[in-house]
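Note that one protein chain is taken out, while the other chains of the complex remain in position.
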Amino acid sequence: MEDNNKTSRRKFLDKGLKLGLVTAIGGIGLSKLSSKLNAQPETLSGEKMELMTTDGTLIQVDSSEVVEIDHTKDHDENYNVREGFPNRKFVMVVDLAKCKNALKCQSACNKHHYITGDNAWMKVYKMQESKDTAPYWMPMMCQHCDQPACVTVCPVDATFKRKDGLVLIDNERCIGCRFCMAACPYSTRVFNWGDPGQEVTLNMDMMDHSPSPEHAGAPSIKGTVDKCDFCPHAVKEGELPHCVTACPNGVFYFGDKYEDTVTNGEETLRLSKLLEDKAGYRLMEDLGTAPSVYYLPPTDRLVDFKDGLEDFKEFESVEKPE
Amino acid sequence: MKNCKNKYFVLLVIFSIFSMFTGIQTLNAQTTEKNKVRIKADYVKIMDSISYLDIAATSRIEKQNTTVSNIALTIHNETEEEEIEIGSTITNSKGKSRFIIKDLNTLKPDSTFTYTINISFKGNDAFKKASRSVSFKNAGISATISEKDSTNYISASLSDLSTNSPVEGESLTVQVQRLINPLKIGEEFNSTDENGTILVPIESGIPGIGGNLNIEVVLEDHDDYGTVKKIVRAPVGVPIVEESTYDQRTMWSPRNKTPWFILIFTNLLIFSVWGIIVYLVVNLFKINKS
Partner (left out) sequence: MEKFNTLVQDLAPRKFSKRGVIWTSFLLVLIILGIIAYIDQLIKGQEVTNMRDYALWGIYISNFVFFVATSFVGSVTVAILRLTKNNWRTPLVRIAEIISVSAIIMAGITIMIDMARPDRLLNLFIHARLQSPITWDVIIIPTYIVISLLLLYFPLLPDFAILKKHFKEKSPKLSKWYGKLSLNWTGSKAQKALQTNSIRIIALMIIPVGLLLQTIDAWLFSTTYRTGWDSTNFAPYFISGAFVAGVGALVAVIYVVRKYRKLEKYITEQHFDKLGKFLVLACLIYLYFNINEYLIPAFTAKKGEAVHLDTLFTGSYSTLFWLVTIVGLIIPTIVLLFKKGRRPLPMFYVGMIVVIGSWWKRFIIVTPTLLHPFLPIQGVPESWHHYFPSLHEWVITVATLAMALLMITLMVRYLPVIPIQRTADEKNIIDDNNKNLES
C-alpha cells in the first residue's frame, strides 16, 4: 500500500515537475513572442507617414525617421545668389604641416554634398615635386580664383564669380560642354556623366529645398558640372564649411579676407599674420588665376608623411555604399 | 483526497510560475524601451539687451550621443516658496532651443540673489521624463573705449548688479566679432582688479566695415553668473577695402559686363558680315525678279 502511494506520489511529482517546466518554458516563450509582435524598436513611434521619392513612387516611412529640418530663413528678396554675401571675401588656408591624409575632410564633403560619382570634390594629393624633395599631403579643392579661367570660358554664364569671392555653378543653366573643366588648371571640377543616383544618399527632406547654387550637389544634375562651393549653405547658418569642421588635425582655416581673420574651429587668427609667420603661398601663382586658397608650407611638421600612406587610395576618392 | 489537493496545489504553482515569467518579460520590455534625456542649459546675458537660456537635449541611444528634437519643455522659476511657470519651448531639429528672458526683473531670486530656473520634460513614449535646474546671479559688464598715445584701449568693469559691488579676480575675454568665430585681442587671461576692471589695448589695423569694430567683453561660463557679454561698437578699426572685380567689365564677368573691346569688335564683325550676307540674299531676289 505504502509502496503504491510512494510510487504514485513520485509519479505525480515527476509528471508535475515536467509539466511545470514545460509550462514555464512555454510561458517564457509565449511572452517573448508576444513582446516581439507588439514591441517597436526603441526609437520608432509607430506612426507611418506617406512620402514621395524623387522618382514619383509613394512609400511608407515611420514618422520618427523623417527629420524635419529648419527651413533656412527664406531668402531676402534683395539677395542675389549671383552676387552673394555683402562685404565678404571668403578665403581658406590649408596648413600642409598638419595634414596626415586622414581624409575626414573628403568623407564629410562627400556626405554633405551627396556625392555618388567616382571623383570627389575634395582630394588629398600625394605630392612630391622632385625625387630629392620631401613628399607631403596636399588637400585640394576649388580655389575660387579671382581671375577664374573656368568662368571666362563658360558660354552660357552657368558658372559665375560672386562679389564675395565664391565661384558657383547654376546646374539649371549648364549645357555640359565641359570647357570649364578643360580650362581649370587645378583639375578640380567633376562631371555628372550619367544619372547621379542620389536617391539613397539625398534625404527626402532635401526635396523641400529648391536647388540652389549655394548648396552644390543637392541635387546633382545629369550632364552638368559640379565642384566645391565653399559651403555657403553652412556659412549662412554661422557654421564653417564641412571639411574645416571635420578635419581632426586643424588643417583648414576659413574666413573673410576683408576681416583679416580665419578660423579652424579652435584657433581664430589674423590671416595676414598667419601668412607672414608661416610663409603662405598660392598654388600655380604664375598662371595668374589669383586663387582664394592659401597654403602653408609643410615645415616643422607635426606629423610624419608616412603615417598617411595607409589611408592613401590611388584609385578611389568616394566610398560607395554597399 | 490528498491527491486532489496536491493536484490543485501543483497547478497553482505552475500557474504562478507561468505568470511570473510572463510578467517579468513584459516588465523588462517596457523598461528597456524608453531612453534617458540629458538636458543642458546655459544662461547668457547680453548687456543692454536680452538674456536667454541656451538649452540642448541629448540622449545616449545605442551607445551614440544623439540630439533629441521636437520635445516640449516647460520652464519654471523656482524660489524658496514657489515654482512659477514662466514659459515653454520645443527643441528644434538639432535638439536645441533658446528661451529668451526679456526682463530679469520679472523673475524672483532667492535670498542670496540667486535666480533658479528649472527646465522640465514630462516624458513621452520614447523618452523618460527629465529636468534640469540652472542657477545664476545677476552680473553686469560695462565698457568704454579710450585712446592714449595713439593706441586705443578698451576698459571694462564687471560687477554684481544685485549687490552693486565689483567682482575681482575673474578673467574676461575681449574679442572682435568676426564671421564665424571671434578674434581674441588682449591677453589670454584678463583678470579684473579690485575695482572689477580690466584695461586692454586694441591692436591697430584690424579691419572692419567702415572702420567700425564690434568688440565683445565676455565673462565666459561662470559658475555664479553664467555668461555675460557686453558689445561695444567703435570706429577703432581700419576700413575694409573692396577688392572684388564684380562691378567691373572683365573677361570673367557675366554677359552684362562684357569688356568694351570684345563687345564692339565682335558686334562690328557680325553686323558687317551678316549685312553683306543680307545684301547677297537680296541680290538673289533681284535675280529672281528680273
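Side notes on the structure shown:
Labels for the chains are A and B, by order of writing; each one numbers its residues from 1.
Keep in mind that, in the parts below, contacts are C-beta pairs under 8 Å (C-beta built on N, C-alpha and C of every residue); 3 or more make two chains touch, one makes a residue touch a chain.
Predicted model only: the values in this text are computed from it and were never measured.
Touched by the hidden chain within the whole complex are the displayed chains A, B. Contact with the chain not shown here comes from a single listed residue; of B:Lys5, B:Lys63 or B:Lys286, that residue is B:Lys286.
In the complete complex, the hidden chain is touched by one of A:Arg82, A:Lys104 or A:Lys126, namely A:Lys126. When the missing chain is restored to the complex, the residue among A:Tyr114, A:Tyr186 or A:Tyr295 that touches it is A:Tyr186.
Summary of contacts with the chain left out: across A:Gly176, A:Gly250 or A:Pro297, the touching residue is A:Gly176. With the whole complex as reference, residues 118-120, 123, 125-127, 140, 149, 152-158, 173-179, 181-183, 185-187, 189-195, 222-224, 284, 287, 313-317 of chain A touch the missing chain.
Residue-level contact of chain B with the missing chain is found at 251-255, 258-259, 262-263, 266, 270, 273-274, 276-277, 279-281, 283-284, 286-290.
Just so it is clear, only the chains that are shown with their structure count from here on.
With centres set at the average Cα position, the gap from chain A to chain B is 22 Å.
Contacts from chain A toward chain B in the complex involve residues 8-9, 12, 16, 19-20, 23-24, 26-28, 30-32, 35, 39-40, 42-43, 45-46, 64, 67-70, 82-83, 87-89, 146-148, 151-152, 157, 160-165, 235, 238-240, 254-261, 263, 265, 268-270. Interface residues of chain B, counted against chain A in their complex, comprise 3, 6-7, 10, 13-14, 17-19, 21-22, 25-26, 29, 32-35, 61, 69-70, 92-94, 125-126, 176, 178-184, 205-209, 240-247, 250-255.
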